[in-house]
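One protein chain is absent from this view; the other protein chains keep their places.
Chain naming follows the written order as A, B and C, and within any one chain the residues start at number 1.
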Amino acid sequence: MSEDITTPETTPSTQATVTPPATRNSARLMRSGVGRNLGLVVALVVLCIVGVITAGDTFATGANVLTILRLAAVIGVVSVGMTFVITGGGIDLSVGAMVALASVWATTLATQQLAADFHWIFMVTTALVVGAACGLVNGLLVAYGKIVPFIATLAMLAAARGLAEIISDRKTQIITVNSFVDFFGGSLLGVPVLVWIFLLVAAAGWVVLNRTTFGRRTFAVGGNAEAARLAGIKVQRHTVALYVLAGLCCGIAAVMLMARTTTGSSTHGQLYELDAIAAVVIGGTLLSGGRGTIVGTVIGVLIFTTLNNVFTLNNLSISAQSVAKGAIIVVAVLLQQRLARSSNT
Amino acid sequence: MSEDITTPETTPSTQATVTPPATRNSARLMRSGVGRNLGLVVALVVLCIVGVITAGDTFATGANVLTILRLAAVIGVVSVGMTFVITGGGIDLSVGAMVALASVWATTLATQQLAADFHWIFMVTTALVVGAACGLVNGLLVAYGKIVPFIATLAMLAAARGLAEIISDRKTQIITVNSFVDFFGGSLLGVPVLVWIFLLVAAAGWVVLNRTTFGRRTFAVGGNAEAARLAGIKVQRHTVALYVLAGLCCGIAAVMLMARTTTGSSTHGQLYELDAIAAVVIGGTLLSGGRGTIVGTVIGVLIFTTLNNVFTLNNLSISAQSVAKGAIIVVAVLLQQRLARSSNT
Amino acid sequence: GNTPKAEENAGNAPANQAAVKNDEPGKKVKIGFSAPAADHGWMGAITKATQAEAKKYSDVELVVAEGTNDVNLQISQVETFINQKVDAIVLLPFDGAALTPVATKAMEAGITVINVDREFDSPFAARTTVLGDNHGMGVSAGTYICDQLKGKKDAVVAEIAGIDSLPLTQDRSKGFKEALADCGLKVNNRVAAEFTVESGEKAAANLLQAAPKIDAIWNHDDDQGVGVMAAIKNSGRKEFFVVGGAGSANVMRDIKSGSSLLKATVIYPSTQGADGIRLARLLVQKKALGDLVEVEVPRTVQLYAPVVTKDNVDQYLPTAFES
C-alpha cells in the first residue's frame, strides 16, 4: 500500500553504529517497546485526559476502567488473531462471521444439553473447534487454493453467517447453562474473567510473535514470501496455521461474547472485521505484511474502546460521534508519526 | 498479500522471445483482453446458463437484463473509481459514505430550490463537487499526511457518514425536482440513462487506465512507488488525483442512486466499500497495487449482480443464499485460475 | 383443506375466526417478499412469520428475496418481481421514500403492493399499508414510565435506542420525549445500539457508567434487550426498572416471572409481514376483510402498540415472537 510513498528519510531508522552496549540496549528497548508505540500511548493518554476533564467523576473510576477493558476484551482477542494473519501477509474478513457461527454452534440445544449434563467445557470446546475449523478452510483456500485472502475470507464471511442463520433459525439462543455464565461472567482478584482471558491471549500472542520460531517465520512469510520459501520455510503450511490461529481467536471471542450477552446469535460480531483491522493497522502493523506488533494492536483496541466510552459519557449524538471519531483518528495517527520520527533523531 | 506465495510456475509467464509477430499479436490479445479475463467470462456465462435453466422464462428477458444492468450501474461506477485507487497502491473504505454525503448534500432544500429555479445541473454539480472534495481530503491525508490509506479512508467513512446524518437530520430527503428524476430515470435508445452512464464511466476509465500517461503512471505508482518517484513522477500529486477520481465516481454514483430512489439519505451506499473492493479484486486487480483491469472490474460487478438476480428468481432460502454465495465465489475464482493457467501454457 | 394448519404457534397471529370463509382456496397467488437484512432479531422474526403464514395457504406461492440494507439492491429485487409477473409484492423497505418509485412502478404494472412497517411517501405506491405505531410506542413507553415514577420530579430516565439513522427510531424517541415532557420528565441519558444483542450489551455497559443513578430505562428493542439485561446483570445495579420494546416472548416470560428488572414492554408486532401476506392474498383474490362490513380491504392498517405488564402478559404471550 502506498505508505511506501514516504521518502527514504522518514523510514524508521536505527541507532548509531558506535553506540556503547548499554545505550544500545536501552535504545533497542525504546525502539521495540515504548518507543515505537510512543505516539499511540500518547494518543491514548490524551484521550484519557479528555475523558477525565469532560467526565471526570465517572471516567476515572475503577468500575469505568473495567467497563472499558471488558468492552475491549472481545474485539481485542479477535484483533490479536488478526495481527498474526496480517503480519503474515494476509487478511481475514470473516472474523465476525466466525464469531457468530461459533457462538451459535456452541449454544445449540444439543450442546447446551451436553454442557448442562456434564460440564460447560463442552460449549467452550465447540466454539473453539468451530472457529479453528473455519480458519482451517480459510487457510487451505488461501495457501493451497491460491485464492487471494480478501476473496477467500469474503466467501467465508458470507458462508459462515449464512450457516449461523440456518443453525439458529435466526433466533437468539439464550444460554441456560448457569455454570458457564457464572464462570465467564465472574471475576478473579477483582478483575473480570473476560479481561483475564484478553490479557492471557494478548500475552501469549506477544510471546509467540516475538519469541518463537513460529513468530519469526510469520514475519518472514509476510515480509517476502518468496524469500521465505527459498529460505526453507514451509510457507503454505505456515499460512494455514495463521488462519487457524485467527479462527481459534474468534472461537475464544465467541465464548467471551456468549458470556457477556448470555446468548449465541447469528448477528454477533457484525463488522468485527473492520474494527479488528482498524485496531491492528492503527497499532502499527503493516497491511502489506511483514511488520506487526501485538502491543500496538492492544493499544489500538483500547483507543477505539476508550473513544466510544468517552463519547457515551459525554452524551454526544451518534452523528457528532462519527464526525469526531474520524477527526480523532486522523489526529492520533499524525501525532504518532510526529513522535515516532522525533524519537528516532 | 500472500498470493505471492505461488510458485514461479504459476506466475503468468510469457511467450518465447522469438515468436513471429503475427502469433505474438494474437497471443498478446489473448493475454491482455479476453485471455486474462477468460475465467471471469466463463464464470459469468456459467452463471447465466444456470439462470436460464432455473428461471428461463424471466431470466432471459430484456427487462431482466436491464434490471441486472441497472443494479450493476451504481456499484459499477463506484468500482471503476476503486480500481484506480487500488491499482495505484491504495484503498478507499469511504466510498459508501461519500455516496451518502453527496446524495444528502445534493438534495438539501437549498440545492433543490436552486435546481428547481434554474436547472438540475446544480444538483449534479453539487454531488460531484462533494464527492471530489471528500476524495481530495482522502488523497491529501494519504499522500501528504502519510496516513495509511486504510486508516485515512476509515476516518473519512466515519466523518462523512456522520456529516451526512447531521445535514439530513437523519431524514430521508425526497427529490421534488421532476426534471432531474425524469432525465436520469429515463431511457435513451431503449437503454436506461443510468446504464449509459455506467458504460461511459467504464469506457472512460478503461481509456484513462490503458491509453493515457495518467494510467501508466498509476500502474507505476502502485507497482513501485519509489521507482516512480525516481523516474520523476510526482507520486504524491498522483496519489491525490487517484483519490479525487474515486470521490468523483462516488459523486456520479450518488446522482445515479438519487435518480433511482428519488431520495438523498445518509443511509445510502451501505457497505459499498466491501462490494466494490470485492468486485475489483475478483476482477483481477491486485490488492497490493500495480496491476488493475477495468474490464475485470466490470465483469466482477456483473457476476455479483447476476448472482443476486438468479438467487431472487429462484427463491432460495435467504440463509442458504449466503452459503451458496460463498461457495460460488470460491468456485468462480478457482475456475478462473485454472483457465488463466491453462491459457498460458 | 386450505384452512390454516393447526397453529403450533410459530409466532403468528391467532386464528382469526371470522376470516374462516376467506381461507377457502381461490385463485393461485404469487407473492414476492423483500425486507432489509435480518441483522437483528425482530427483522428475522418478521421474515420467518411471513414465510410461515404463506405456507398455510395452498394457493399462495411466496418468493423471498435476500434481505438487504442497500436500497439499490432492494429496488432491483422489486424490479425482478415485476419481471417475474408476481401478483403481489409485500415490501418492507429499508427506506420507505427510496423504494417509493419502484413500488409505484409495480403498482402501475398491475401488481398489488402491500407496504409494511416503513411507509412509502406516496399513496400511489401501495394498495394497502400495514404499519406498526412507532410514535405510539414511544408515547406508551413514556406514559408508563411517567405513571411509575409519578411524583419523582428529579427522576433520571435513560433511553437505549435502536439504529439511530432509521426514521422509525426517531419516531419512537420523539414519542417518548413528548410523553415524558407531559409529566415533567426528560431523557437524561441516551445511547443508541443496533438492534442486536451484542450492541445492546455494549451500549448499556457504557450507559451504566455514564449515569451513576437511574430510575427508569426504556430500551427500544427486546432483542437488543437481551444484551442490555446481561450488561445490567454484570453491573449488579438494581435501582431502576426497565421497559422493553417490540415484545419478544423472552421478555414477556421475564415480565411474568416478576423477579426481573424488566417490568413492561411495548409491543411492536412482528406479524406485520404475515398480515401483509394475508392482505395481499385477499386483494388478489378480490375478497374483503372478514370482520369489516366494508367490501374492500382498507388502505391503511395501523397496529396497536399496547403496554404489556405482569397484569396482562398472559394475553400477549401466545403471539409474541421468539427472538
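Heads up, the rule we're going with is that a contact is a pair of C-beta atoms (placed from the backbone, for glycine too) under 8 Å apart; a residue touches a chain by one contact, two chains touch by 3 or more.
What we mean here is this: contacts and distances are computed from a predicted model.
Engineer: So which of "Dihydroorotate dehydrogenase", "Cobalt/nickel transport system permease protein", "cysteine desulfurase" or "Monosaccharide ABC transporter ATP-binding protein (CUT2 family)" is the UniProt name of the chain that got left out?
Structural biologist: Spelling it out: the chain absent from the display is recorded in UniProt as "Monosaccharide ABC transporter ATP-binding protein (CUT2 family)".
Engineer: Which of these touches the unseen chain: A:150, A:198 or A:219?
Structural biologist: Going through A:150, A:198 or A:219 one by one, A:219 is the residue touching the chain not shown.
Engineer: Pick out which of B:70, B:146, B:161 or B:217 touches the chain that's been left out of the picture.
Structural biologist: Going through B:70, B:146, B:161 or B:217 one by one, B:217 is the residue touching the chain not shown.
Engineer: Residue by residue, what part of chain B touches the chain that was omitted?
Structural biologist: 7-9, 11, 13-14, 16-18, 24, 28, 211-217, 219-220, 222-224, 226-234, 290-291
Engineer: If the hidden chain were put back, which residues of chain A would touch it?
Structural biologist: Touch set of chain A with respect to the missing chain: 8-9, 11, 13-17, 19, 24, 28, 207, 211-214, 216-217, 219-220, 223-224, 226-234, 290-291, 344-345.
Note that in this section only the chains that are shown with their structure count from here on.
Engineer: So which chain is the furthest away from chain B, centre to centre on CA atoms?
Structural biologist: C
Engineer: Could you state the distance in Å from the CA-based centre of chain B to that of chain C?
Structural biologist: Computed value for the inter-centroid distance: 36 Å.
Engineer: If you average the CA atoms of chain A and of chain B, how many Å lie between those two points?
Structural biologist: 29
Engineer: Taking each residue of chain A in turn, which ones touch at least two of the other chains?
Structural biologist: Answer for chain A, listing residues that touch two or more other chains: 165, 170, 318-319.
Engineer: Which chain C residues reach two or more other chains?
Structural biologist: In chain C, the residues touching two or more other chains are 38, 47, 164-165.
Engineer: What does chain A use to touch chain B in their complex?
Structural biologist: Residue positions touching the partner: 1-8, 10, 88-91, 93, 141-143, 145-152, 154-163, 165-166, 170, 221-222, 225-226, 229, 235-236, 239, 274, 277-278, 281-282, 287-289, 318-327, 329-330, 333-334, 337.
Engineer: Considering only the defined contacts, which chain C positions touch chain B in the complex?
Structural biologist: These residues of chain C touch chain B: 38, 47, 62-67, 69-73, 75-77, 79-85, 94-101, 121, 164-167, 170.
Engineer: For chain C, which residues count as touching chain A in their complex?
Structural biologist: So the residues of chain C touching chain A come out as 38-41, 44-45, 47-48, 164-165, 189-192, 194, 196-203, 205-210, 212, 223, 226-227, 230-231, 233-235, 250, 322-323.
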